[in-house]
Every structure is written in structure tokens, then in C-alpha cells.
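Here the complex is missing a single protein chain, while all its other protein chains stay put.
For chain A:
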Amino acid sequence: MSDYDNGGAEEGPEIENELLPLDAWHRARGGRMVPFAGYEMPVQYDGIMAEHLWVREHAGLFDVSHMGQLFLSGDGLDAALEALIPADVASVKVNAQKYSLLLADNGGILDDLMFTRWDDGIYMVVNGAVKYDDITHLLDHLPDDVTINHMADAALLALQGPEAVTALARLVPGVEQLVFMTGGRFTWQDIDLWISRSGYTGEDGFEISLDAEHAAAFADALTAEPEVKPIGLGARDSLRLEADLPLYGHDLDTETTPIMAALNFAIGSKRRRTEANFPGAARILEERENGPPLRRVGLVIEGRQPVREGAAVVDASGAEIGTVTSGGFAPSLNAPIAMAYVPPALAEIGTVLQLSQRDKRHSGIVTAMPFIPHRYVRARST
């Protein structure tokens, strides 16, 4: 037997992979290490299915230290950043977190990211696979008054699942006060932590930034809690797929715009749309008004066989009219699901699409995303 692919774990040719701060920690816990985004990362411990279901029921600890953590500061930062991303940066209050996109001049997506206003600047988390490209882009485009600090000595952990708050609040009292997309500074045994209530699974949970030298001790303390198990990249991928969270380099790239990607909420600021001064604004606003050439949709695949990234969406004559950008077996649905880009006429919920993978036809039904409802803990409206 032989693998068709290794499921999104990108093996670059002859590239020396970096080691995570928790590399030895993962190996000691039976993590199976694979190359991903230039790092050796744990794809699984007990098994993807069990890990996935554990996160949906309890709490899982993910090491996402491969991601780029940046700190931007300096005079004129808000306006300078608004020239590169479509978010309303100026309105973001201290400790509030926002999702946005680094855009190319033609409106294509260079990366997706999260940013938070700190007292003294903006903290940004970008994708590991493109973080050096992002830094170069920011250096090239931000004015000299703005300083970019790559926090290369910081680890990033994510604790995700309905019991994450119980487990984390035992170690770090006060985190239960945070709501979705807010953060704050905390300490654990005199170690400084930046914690936000956010994640990449669709569940309630937290992302925790701390000095890499303390990451193993904190990971030990978290996994000593009965609710918490370490979770690998494999389950991270199936969890985010069920939760309608696109993965850069697969569902998003320089060929896709925010509207094509169905990330209209990232173009949600009326001021930014009126000013229309973010990269690619003309094309993006035109697509927002009149529809994009292709749109990202969710598919539930008929039968049991997964249809994966690279499969074609075909018309009755067999001609390729769209592409599957992510696909796999969804443990919580007990069915194969996928994300695909299709013409808007075929993007209506309930449309049955024909897919072609390795000379075999499959059917997929366009389904509302997320496939599994989000369970974020949001601010109470008063």
C-alpha cells in the first residue's frame, strides 16, 4: 500500500524542519511527529478520532507555537495597518481581538490573522507557514515609525473545548471573566501569560502566549487537569473543518478574495468600505455587491468515502467547474465533509454537486456551515 498524500502535512523537499519549544514534551507523550509549516509537529497522540471527540466533549491542549506572534508599535500604527488589512483597526479597544486578512493589491489573500490591541501596540498572530513572508510584507509596507517585533521566544498554546474554562480557571483564576475575542494579562506561578478567549475549533476555549522556556511546565500543569488531553494537528484539522474555519494555503490563498472565501464579515466595517482604501478594495467591494466568480461552500459527501483537497467539482459533461480545497472525515458528524470553491449559481444550500477524485465520481450536497454549531462564550448583551 502507499499514501496518495499525507493529508495536509506538507513535506517540503530537503528542508530542515525547526523544532517546537515543546518538541521533547510531545515525543515523551507519544506524539507522532510530522513535518508541517517548516516544523516537526505532533499529528496525533491517541488517534485523531478519539482526540477530536475529546475536544468536543472535554478540553484539548494544542501546541501552536509554529504560528507567528508579532508585536507592532509606533506612531501612526492604526492608519498604517489599515492600509494593509480591511479591519477597522482604529475602533478596536484595548484587550479586544479581531480577525482580519493581509491583502495583496489585487485583493488576493496573503494570510489570515488575529490581532489584539495591547496598551502599547498591537499583538498579531499569523500562520506559521507564511509568517516570514508576512513579516517581509509588513516591513516593506509599514512606515519606519512602526516597529515589528517577531516574538520568536514565545510559545503559543490553545486550550479548546467545553471544559477548557473549568480546567484553566483552576490554574489561572479570572480567565472565566473573558468573553469570546477578548484577552488579558494573567500570571501562573509568577510566569506572565497573555490569554485570549479564542481558538480554531468552534468550541469555547483559550489561546495562551508565554515565554517558551516555561511552556513545558505550563503544559504539564494543564494536562494534569482531568479535563485536558494533548491533541495533535490531525484533530485540529478535522475540528476546524467542521467549524467552517478556512485554512490558509488550502482554502485561502492569493487567488482567493475575502468575498470568494465567504469571509464577508472581515469586510464588515462600513467606514472601511466607504473609505475603500484597503488593498484590492475596488475588486472586493465590486464582488461584495455583484457576487464573486467562485464562492467557498461546505459539502456533505454522500456515502462514506472522503473527498479531499484537489478533487474537482465537475459539470454534467465532466468539465471542471470548481475545486475541493479541504476534505476529510468529520468525526462529530460521522460522515465525510469538504470545503469547495464553486460558481455562485451552484452555491445554494441543498444543491447536489458532482465531484471527481482519482477517476471516481462522488456526490456532495451544499450544506450550511458551520457543520457543527459554534459554542463561543460571547459578551451578554445588556
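As a convention for this text, a residue touches a chain if its C-beta (ideal position, glycine included) is under 8 Å from a C-beta of that chain, and two chains touch if they have at least 3 such contacts; residues count from 1.
We adopt the following convention: contacts and distances are computed from a predicted model.
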>> Which of the following is the UniProt-recorded protein name of the chain this complex doesn't show: "ATP-binding cassette domain-containing protein", "Transcriptional regulator, PadR family", "Glycine cleavage system H protein" or "Cell division protein FtsW, lipid II flippase"?
In response: "Glycine cleavage system H protein"
>> Just to verify: which one of A:G202, A:G234 or A:G364 makes contact with the chain not shown?
In response: A:G234
> Touching the missing chain, which residues of chain A?
Replying inline: 1-9, 43-44, 47-50, 52, 234, 237-238, 304-306, 308, 328-329, 331, 336, 358
